[in-house]
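Here we show just some of the chains, and they stay where they sit in the whole.
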Amino acid sequence: MLDINKIRNDFPILNQKVYGKQLIYLDNGATTQKPNQVIDYVSEFYSTINSNIHRGVHSLSGKSTEEYENARLTIKDYINANSEKEIIFTKGTTEAINLVASSFGEEYINEGDEILVSQTEHHSNIVPWQMLCKRKKAILKVVPVNNNTEIVIEEFKKLLSNKTKLIAISQVSNAFGTIMPINNIIQKAHKVGAYVLVDGAQGVQHFKTDVQYLDCDFYTFSGHKIYAETGIGVLYGKEELLNKMPPYQGGGDMIKTVSFEKTEYADLPLKFEAGTSNYVGAASIAKAIDYINSIGLDNIYEYENDLVNYARKELTKIKGLKIIGSPTNNTSSISFLLNGIHHYDAGMILDKLGIAVRTGTHCAEPAMKRFDITGTIRASFSFYNTKQEVDELCKGILRVKKMFD
Amino acid sequence: MTTTEIQNSIIEEFNMFDEWLDKYEYIIELGGELSDYDDKDKTKSNLISGCQSRVWLNAEFVDNKVMFNADSDAIITKGIIALLIRIMNNRTPEEILETDLFFLEKIGLKENLSPTRANGLVSMIKQMKTYGLAYKALRDSKK
């Protein structure tokens, strides 16, 4: 059992009023809030050891570097990568996917090759592949989802062929909270020699991810969605693959030697980390993971699962409310519509009641199109949310309904 | 009434409300009363896309006055459109161009006009001004 009062006290932002009402933050899919353990660490870092990392001979530089490289180790352990060389720091999930689209794409994707994505991907897991396909004259194919927002495995099998070079799929859909059958997909993909990138932006913070067990080729996530700072994220890639890929950006830190005649690139992981890394941000991910571990990821999963089930049940009771999809496996996010009420209107009024939800397309326009809607209201949960907050959400929705009747 | 006077009277109307929800209830009411927008005018060229809500706007030029018609799929957006129309409709191009829309800030609804709110309203106001400019040019060219 989580000590929810203690946990909520760790997150200073939760304890505030919005328009005179207690804040109920249900927009965790967009970004998570930060515990004091992370916020204070960042202050402390800047107040005591900040210095540019790598190659510095002085003491502060050594300390900053140590925090940065230790963060890499913490992350390696958290997702069970084989080596810290496989952990590349990026700006976030979006940059990580772009890096793969650019560098892996350069080396592995050729004219006529096929890349598969699901119909419910986030734009960040669509547009880089569209750009790559355009550049390389490759073909982007779309794996449809059923009415429950689940991948149709039969269709996936049909689309999969030895022309398929890459499958880019989210671990959890950000629009609907659907847990994707990535295990199954990865196994089938590897049978035809295709690689798999898993967009873990909505998975890594909610349940245990083991990249070696999954055997995915790439895995990405964002710091800001796992209780750490904004402006930092992670690309995991299998060492062998990363070694074969050309560098992405050029500049300081990613080189071994530079001359105008010949520049040699550095080894992993630095090869993909051009310029001054966001070392404070990176270290903040480690602190966030420490925090998660102190609660226990399994406990978090259990608590959140229970909470989301409760929310689904309670929301379903509201007349005129329609949840998009009831996937068998789901977590963290629920997308719904209110009969006759525009999602924007609902979101605006909920805000006035202190309830922060996200409305619109959730950066997943094709997914909206699939369900022939212009957007949804999305409530997305974290372990600091409570059933009481779910009740308040339901009450808020009833109030909204009354206003628009 | 000048556009400033109308804005001032809107501000007075809203001063009556202490509660946020009451303000929005009033806006919703206004949105409901907005005169019908012809569905055949819901064309792509009249559409001002916003991520959050969609807005349609068209304009005609009659007797040196610009006549606006607008709609939205979200009723709160529609309510604010109603206020904008009340101020800007049936005005000369010059009036439209000169009007500074200060009332939204004063009634505490400035957030609806944030460019990043993506409800289409900022673009709609820009579009209204553009119509003002275009009709002015059109009129002057005919002189």
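Chains: A and B, in written order; residue numbering restarts at 1 for each.
To be clear about the criterion, contacts are C-beta pairs under 8 Å (C-beta built on N, C-alpha and C of every residue); 3 or more make two chains touch, one makes a residue touch a chain.
Quantities reported herein were computed from a predicted structural model and do not represent experimental measurements.
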item: Protein chain multiplicities, whole structure file; value: A x2, B x2
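Definition applied: only the chains that are shown with their structure count from here on.
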item: Cα-centroid distance, chain A relative to chain B, in whole angstrom; value: 38
item: Footprint of chain B on chain A - complex, ascending; value: 19-20, 342-345, 347-349, 352-353, 359-361, 374-375, 399, 403-404
item: Contacting residues of chain B [partner chain A, same complex]; value: 20-21, 24-25, 28, 51-54, 73-77, 118-119
